[in-house]
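A single protein chain has been omitted from the complex, and every remaining protein chain is retained in its original position.
Per-chain residue numbering starts at 1, and chain names A and B are given in the order in which the chains are listed.
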Amino acid sequence: MLHTRTVEIWVGVFVAAGLAALFMLAMQVSNLSSLSEDEGYLVTARFENINGLKVRAAVNMAGVRIGRVSAIDFDPETFEAVVNIRIDSRYDKIPVDSIAGVYTAGLLGEKYVGVKPGVEYDNLKNGDRLKGGQSAIVLEDLIGQFLFSKAADGGSQ
Amino acid sequence: MVEWLAQLGRTGLRFFERLGRAHLLLLHILAGVHTVVPRFGLAIQQLYSVGVLSLIIIVVSGLFVGMVLGLQGYNTLVDFGAEESLGVVVALSLVRELGPVVTALLFAGRAGSALTAEIGLMKATEQLSAMEMMAVDPLRRVLAPRFLAGFLSMPLLAAIFSAVGVLGGFFVGVGLLGVDEGSYWSQMQDKVDLYDDIYNGVVKSVVFGFVATWIAVFEGYDAVPTAEGVSRATTRTVVHTALAVLGLDFVLTALMFGEQ
Partner (left out) sequence: MLASTSLADANKPMTDKPESLVQIRDLHFKRGVRAIFDGVDIDIQRGRITAIMGPSGTGKTTLLRLIGGQLRPDQGSILVNGQSVPDLGRGDLFALRKSIGMLFQHGALLTDMNVYDNVAFPLREHTQLDERLIHDLVLMKLEAVGLRGARDLMPSELSGGMARRVALARAIALDPTMVMYDEPFTGQDPISLGVLVRLIRRLNDALGLTSIIVSHDVDETAAISDYVYVLAGGHVVAQGSPQELRQSESGWAQQFLRGLPDGPVPFHYPAADFAQDLLTPAGATARRG
């Protein structure tokens, strides 16, 4: 049996290493730093088709993340998708006539919400509604349009 | 034909018998665990043999697994032009799955089998009996500290495995294959969630630690007190722990990561 002092020291080292690893995972690997922006204000946006937009997807403006999608609902009366967005409280000067659209990031097809700024003087506040503009691009529609326009060209010849 | 059915029945009965004994043992240990706290020196000694002595294999394995993930991940992602996401692939694979599961399997092989052999040997040489006759409850003196040590060690070992693996992926991806250092970490930080991924991974390793230590301690205590019996018990520990961990992993993953 090893001397107790040595054993205790090594166990201490082991536990410290384990905790350090957990700490490293929390700090370096996860989004801990960006979790602190829980406060923020809520706005909504409505779309005809969100096609794969997920909760916690990024909400960007000029390519910079200003918030996240906090919830996605369906309005059974207007048949629209209602997207709840939580915008970081730092960004409180977004014009009320800004337009939100669902775009695709990168080739892997991840969807995000992009906000194009408007020109109004008033800014968005908690509970406001963003103008929903560009709906998500649906590949099938695009192909259909392309074929249709090709056919139209061919017919006019 | 009838004989075969009878044999099946017997095997089934024996299985449930063992299961019952295992649960009874667990209850007795849990009832006595609180007696370890004032005598924490016992647990510290076990933390050393179970935790510290497993460090080398965990660190080396974690490093290699992380490096392989880096290599394989790069090879696949580069076809999609998505190699900048390597950090995400490595981190998520490790934190969600490979960290807890591989650590549990390695634990079973190194620490679990050692626990079983030690306890089985104590049974075979009548040390447990001697303790009983000296009015010392072997469940509290011998089994409970070992159980506590295994249960506490596993999450720490899994965290170390994942952390070292992420670093291994970093060395291979950024160091060798030219992935952008900033992208490696920033994409990872963006996509790995503290609660959904890290916390769930820790929960998994706690559950695996509980099960792996329980199996190791039970097999040792229940072993036939001969050399052959102890040897068979050690094998059973490794096999049963592997099966239990993989099965539980599926259940836990379905529960945790099932619906997006």
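Heads up, the rule we're going with is that a contact is a pair of C-beta atoms (placed from the backbone, for glycine too) under 8 Å apart; a residue touches a chain by one contact, two chains touch by 3 or more.
Given the structure is predicted, the values throughout are model-derived calculations rather than measurements.
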item	value
Full-complex contact with the absent chain, from B:Leu5, B:Val37 or B:Ala135	B:Ala135
Subunit B residues touching the omitted chain (full complex)	121-122, 125-127, 129-136, 141
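As a convention for this text, only the chains that are shown with their structure count from here on.
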item	value
Euclidean distance of C-alpha centroids - subunit A vs subunit B, Å	36
Residue ranges of subunit B touching subunit A (in the complex, touch as defined)	41, 44-45, 47-48, 51-52, 55, 80-82, 85, 91, 95, 153, 155-157, 159-160, 162-164, 166, 185, 188-194, 197-198, 202, 260
Subunit A residues within the subunit B interface of the complex	1-2, 4, 7-8, 10-11, 13-15, 17-22, 24-26, 28-35, 54, 106-108
